[in-house]
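Here the structure comes first, spelled out in structure tokens, and everything after it is commentary.
Note that this complex is displayed minus one protein chain, with the remaining chains in position.
By letter and in written order, the chains are A, B, C and D; residue numbering begins at 1 in each of them.
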Amino acid sequence: MTKTISKIIRRRHKIASKAGMAPGTVAYVGSKRDFKVTAEIFSYNETELIHKENLNPLTIKDDYKPDEVKWINIDGIHDTEVIEYIGKTFCLHSLAMEDIAHAEQRPKLDDYEDYVYLVVKMIDYNEQTKEITTEQLSVIFRNNTLITFIEDKGDLFNGLRDRIKKGNIKIRKSGADYLLYSMLDIIVDNYFLVLEKIGDKLEEVEIRLLGEPMKSDVNALHGLKRELIFLRKIIWPMRDVIGLMTKADHKNILPNTQLYLRDVYDHCVQAIDTVETFRDLTSGLMDLYLSSLSNKMNLVMKTLTVISTIFIPLTFIVGVYGMNFEFMPELHSVYAYPLVWAFMISITAAMLVYFKKKEWF
Amino acid sequence: MTKTISKIIRRRHKIASKAGMAPGTVAYVGSKRDFKVTAEIFSYNETELIHKENLNPLTIKDDYKPDEVKWINIDGIHDTEVIEYIGKTFCLHSLAMEDIAHAEQRPKLDDYEDYVYLVVKMIDYNEQTKEITTEQLSVIFRNNTLITFIEDKGDLFNGLRDRIKKGNIKIRKSGADYLLYSMLDIIVDNYFLVLEKIGDKLEEVEIRLLGEPMKSDVNALHGLKRELIFLRKIIWPMRDVIGLMTKADHKNILPNTQLYLRDVYDHCVQAIDTVETFRDLTSGLMDLYLSSLSNKMNLVMKTLTVISTIFIPLTFIVGVYGMNFEFMPELHSVYAYPLVWAFMISITAAMLVYFKKKEWF
Amino acid sequence: MTKTISKIIRRRHKIASKAGMAPGTVAYVGSKRDFKVTAEIFSYNETELIHKENLNPLTIKDDYKPDEVKWINIDGIHDTEVIEYIGKTFCLHSLAMEDIAHAEQRPKLDDYEDYVYLVVKMIDYNEQTKEITTEQLSVIFRNNTLITFIEDKGDLFNGLRDRIKKGNIKIRKSGADYLLYSMLDIIVDNYFLVLEKIGDKLEEVEIRLLGEPMKSDVNALHGLKRELIFLRKIIWPMRDVIGLMTKADHKNILPNTQLYLRDVYDHCVQAIDTVETFRDLTSGLMDLYLSSLSNKMNLVMKTLTVISTIFIPLTFIVGVYGMNFEFMPELHSVYAYPLVWAFMISITAAMLVYFKKKEWF
Amino acid sequence: MTKTISKIIRRRHKIASKAGMAPGTVAYVGSKRDFKVTAEIFSYNETELIHKENLNPLTIKDDYKPDEVKWINIDGIHDTEVIEYIGKTFCLHSLAMEDIAHAEQRPKLDDYEDYVYLVVKMIDYNEQTKEITTEQLSVIFRNNTLITFIEDKGDLFNGLRDRIKKGNIKIRKSGADYLLYSMLDIIVDNYFLVLEKIGDKLEEVEIRLLGEPMKSDVNALHGLKRELIFLRKIIWPMRDVIGLMTKADHKNILPNTQLYLRDVYDHCVQAIDTVETFRDLTSGLMDLYLSSLSNKMNLVMKTLTVISTIFIPLTFIVGVYGMNFEFMPELHSVYAYPLVWAFMISITAAMLVYFKKKEWF
Partner (left out) sequence: MTKTISKIIRRRHKIASKAGMAPGTVAYVGSKRDFKVTAEIFSYNETELIHKENLNPLTIKDDYKPDEVKWINIDGIHDTEVIEYIGKTFCLHSLAMEDIAHAEQRPKLDDYEDYVYLVVKMIDYNEQTKEITTEQLSVIFRNNTLITFIEDKGDLFNGLRDRIKKGNIKIRKSGADYLLYSMLDIIVDNYFLVLEKIGDKLEEVEIRLLGEPMKSDVNALHGLKRELIFLRKIIWPMRDVIGLMTKADHKNILPNTQLYLRDVYDHCVQAIDTVETFRDLTSGLMDLYLSSLSNKMNLVMKTLTVISTIFIPLTFIVGVYGMNFEFMPELHSVYAYPLVWAFMISITAAMLVYFKKKEWF
């Protein structure tokens, strides 16, 4: 239940562990990982395609050809040697290298004169653990080259790889800017998948809250609220990043691609809209739950009050005739007992009528 | 009750089903529909009018005449072949075609150099199901031609069609920009119809809450709240879209039409005002309901307390004289029984006076 | 109680009744009225004054004289013939005419090249019905002519009329811009009169809430909240309208009058401040009321608990000695009865001390 | 308790009493005062100083000397004759004169071409009445002359007067702009004195709320909340006024003085920060109070429940053996009585263990 909060704290922890180092030091900040970092290279134009997998990243060279789009993908950012090698090979600023190795950043876009550095967050929904997972993607975009650094093995881009391999005309004809757009499009589309899951859970909680709410429902609601807080932290800056790309005037982003990016921007805004709507709904559901608790309390109290109000006076009456005084004339009358019963029955009837009128049961 | 939330989720679901496709692919996203897509064409100027209905959309040609306003209306967006045909015929961008086929968008305005693409939402109130229905309208505005794509059969424009046919001077004399304005005007006017329905419901709930609130009222209130959240999601971006049209400097929107659009913009702002006012009112009503629950609880507890406080001590007293001790001098006195009664009556009277003074009943 | 909300709904209703008409159609939208529409004309300069009342509006002509200020006041906007006649006479845009006939608008300022169209709301407090009344004022300001359209008979301008008639130098020397300013000044000053009434009611409610709150108080508070929501809807756009006038650069508004308008603008801001402060106060009072309800509940429960906790154990004790077992040695002791009393009294004393210490009474 | 709200209302009342007057009429608006209005004049340069007190304001002349700073202070604004005399003498705009006589304004800065008119609020804390007092200061700043109008006798400037008299070099060398800055600096510094008092009270309330809260504490909290609302209304516009002065480009404000004004502006921002922080704290304290009420209720209810749950069943048991049936075999057994006791004791013990485990006491 408390995993989201610990995620935020863990994040902080890593940064904290860095506090004190000289700025500009390339040091891995993130969860412990030890798989071998590998590289993958696509270089293609309309007619040709070269695809190499499982390369040793330290063999990559900056062999830029203007008529070719090149996508270098590095899986894993925990090997600082690799990042430093790539950084040196492609003349990256030390700050960019530091940022690549830092898995706990806020989405941002840094414009270094001849290249652009981009951090975005991929999110996914793990069906097994019923949890949202996040992974960081760093992108260096220079001329017709795209270098991507992915935090962990496994990403959302297999469909994209297939499209390149199968010779999708649009992608093979366009430059690296279009490739970058395709990635962002996939990432933002995936936000909706995750939002849908949250929406499903929200609907379940709502149905239960409109019926007979239980304590577990409010805990679930609290969990959803935290997940939304968490998503908001990711999607809001994402919007700014894409907004910057649509406005900025990067020589390598063609006007046509800007049109496409504007479309991704619209989707991002829609995702934010949905997050905010869901937040509104959760706070409405919290109110509903609290009012439902009060309602149940009222019901319980009414039951108690009806029972007590009827039987406590009756118990008093029978108590009266249980007294042992020597001189109680009523005790000796033949009619006394039935009369007492009649009296008690009429009191009870009167009270029931009264409570009925007050709609207490 | 939970239909609004599922509507939002369904929306997401459709987008999700698209995640993974190559961007720019024209694919229908929306509820399943299978009626035959038809086209309708109006071409008119001040003196002439041609109106064709139930056309096969694949026969439409781009026969632009500068002195003629042309309105091509396509009913149904689930046939991608139609959209692709229209797109090719009128040289639309693939993104615009993709957006047309996507029934779950946020209102927006995209300016492609020689035409404008517009998405707006028509809302209506279904008297049978007591629900708000939404339908998406996509508009391509180029020169004197207006191409509209409507999600489902049935729209709000029958009055407009009549006006064109009956030769309304203003509309027959003006260009396609005025026709577009007329559509937006009708759509925004309809927002008020829906808001009025919500206002009616809100008033009913308020009257009940100021009287004797029940649990169903708070559920109704929650339903209204959700409908308002939903409307807000539609009307806010609508305002931006119209605002952009009034400011932007599209060669085909005449200054005079901008005046009219400004008027629609004012109405949009007024609709937003009303939504926000209603939201304020619902949260005020929620407070009212919660305070009324507490009040009722207080009333119930007072009843219980008054009854218990009076009868529990009396029951104790009669219990005392029900004890079977051999040596209880009081039991043998002739005056004991009436004295006990007198004592109990005076205690009760004192308590009643005390409670009266405290205004407990 | 529910009149404010119905006012908002009624407003919507009228607009709704128009949905479907061709835009630009002059149609009255507002409460049903059938008094005869009359006109009143002031034309004056420093030395001369002509005042005509109860004119037939259809006889008004556009006899503009540069050295004369002209104020044409039309009482009643439900006669579309009159509005169309005036519109034609003074060459007004059809949209302006449509707006004049529409009694349910948001304050706004439309700048048509050679004249300005202004909608503002006059509010007043009806001492009999204890309610806020609103009336719409439309103003056409062109050259030195001011045409005002008032929704109903009766306005706030009698003082102004007197000043003109009595030859107030400032007003007789200045142009129509100063006359317009004088009207706005009176209208905004009246907002404070209404706010004062609300403030008085708020103070009454507060005094009662700090003492012994009742359910009627929370209903009154809710009523005030709604009135504030309603006022806010009117005063916020009013500020924008006046702000536009101070900034805009209308050829007929002299710099000196702009100074005066800035002053009205300041008052408007102050009125908004007060509305917001009052809203803050009402929500503070709601909290106070809820906490006071909880306090009262605590008090009631403490009473019940003290009484029950003391007498229920005692009743058990006397019950014990009311049992009819043959072999209960205590029953036969001479000291048993007084000892039981002593025991019960000491238990009671101990409990009272305990409750006293806990400050339960 | 309700004085702050009545202050806001009184304020409104006075303005209301003016509604209907011709604009530009100099009429006193404020609390009734009838002391004699007096004037005080400082004129000084680096070497010379003339100080006159208790002057008749009607004898003041506009004897401007470029090499001399002149500070004319008028104590009292309820004598319209004085204001009109000063206004005529120094050629003030009628609006400025009207504003000076109006004690209930929002802080503002009006820039009349050759002079600046400034309204600010001095606040102070009255140790006797434990209340915040406010006083209005109007300033006319022209060339090297400063005319100040103070609502009541007694201001915050005695220290400043001493500094001038004792020949403080900085002040005697600088112009009227520095003098104005000195005043604003004193006024803003005093805001912190008042905020400190509120902070002290807030801390007292917090300590009590974290311990054993009482109803009086929530009333005190409500009082503090209102005082903060009131302060906010004063300090926010004050910030804007000073901000305008630092940015504006008044010929008589030297760049060096602008530096100083920026410093006052920073203090103003800090004061606003503190007000907002205090507001956050009060709402946190309100939550704390409400949760503490619920906690106490829980405690009370647990006590009642424990007592009732233990003794009500026991009372039933002893009631059973108090029945008078002829044939109840148990009654005749020698062991019955002790067995019943044993049974009751074991039930009680079991319940106590159960409640202990549930941590109910």
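Convention: contacts are C-beta pairs under 8 Å (C-beta built on N, C-alpha and C of every residue); 3 or more make two chains touch, one makes a residue touch a chain.
All of these numbers come straight from a predicted model, not from anything done at the bench.
Colleague: Out of D:M214, D:L244, D:L290 or D:L352, which is the one that touches the chain we can't see?
Modeller: Touching the chain that is not displayed is residue D:L290.
Colleague: Of the residues D:S31, D:N45, D:T133 or D:Q270, which one touches the chain left out of the display?
Modeller: Among D:S31, D:N45, D:T133 or D:Q270, only D:Q270 touches the chain that is not shown.
Colleague: Specify the residue from the set A:A27, A:L55 or A:M297 that touches the hidden chain.
Modeller: A:M297
Colleague: Provide the residue numbers of chain D that touch the chain removed from this figure.
Modeller: Residue positions of chain D that touch the missing chain: 159, 163, 168, 170-171, 181-182, 185-186, 189-190, 192-193, 195-196, 199-200, 202-203, 206-207, 210, 259-260, 262-263, 266, 269-270, 273-274, 277, 280-281, 284, 287-288, 290-292, 294-295, 297-298, 301-302, 304-305, 308-309, 312-313, 315-316, 319-320, 322-328, 359-360.
Colleague: Pick out the residues on chain A that sit against the missing chain.
Modeller: 1-2, 5-6, 8-9, 12-13, 15-16, 18-24, 93, 95, 99, 105-106, 108, 110, 112, 212, 215, 218-219, 222, 225-226, 229-230, 233, 286, 289-290, 293-294, 296-297, 300-301, 303-304, 307-308, 311-312, 314-315, 318-319, 321-324, 328, 330-334, 336-337, 340
One rule holds for everything that comes next: only the chains that are shown with their structure count from here on.
Colleague: What is the graph distance from chain A to chain D, where chains are linked when they touch?
Modeller: Step count on the best path from chain A to chain D: 3.
Colleague: Could you work out the angle of the rotation that brings the CA atoms of chain B onto the matching CA atoms of chain D, rounded to the nearest 5 degrees?
Modeller: The best-fit rotation has an angle of 145 degrees.
Colleague: Compare the two sides of the chain B and chain C interface and say whether they are made mostly of the same residue numbers, over half shared, or of different ones.
Modeller: Comparing the two copies, chain B and chain C contact each other through largely different residue numbers, since under half are shared.
Colleague: Can you give the whole-Å distance between the Cα centres of chain A and chain C?
Modeller: 42
Colleague: When the centre of a chain is set as the mean of its C-alpha atoms, what distance in Å lies between chain A and chain B?
Modeller: Result: the chain centres lie 26 Å from each other.
Colleague: Can you list every residue of chain A that touches 2 or more other chains, as numbers and ranges?
Modeller: 322
Colleague: Take each protein chain as a node, join two nodes whenever their chains touch, and name the resulting shape: line, ring, star, complete or other.
Modeller: Contact map by chain: line.
Colleague: Determine which chains touch and list them pairwise.
Modeller: A-B, B-C, C-D
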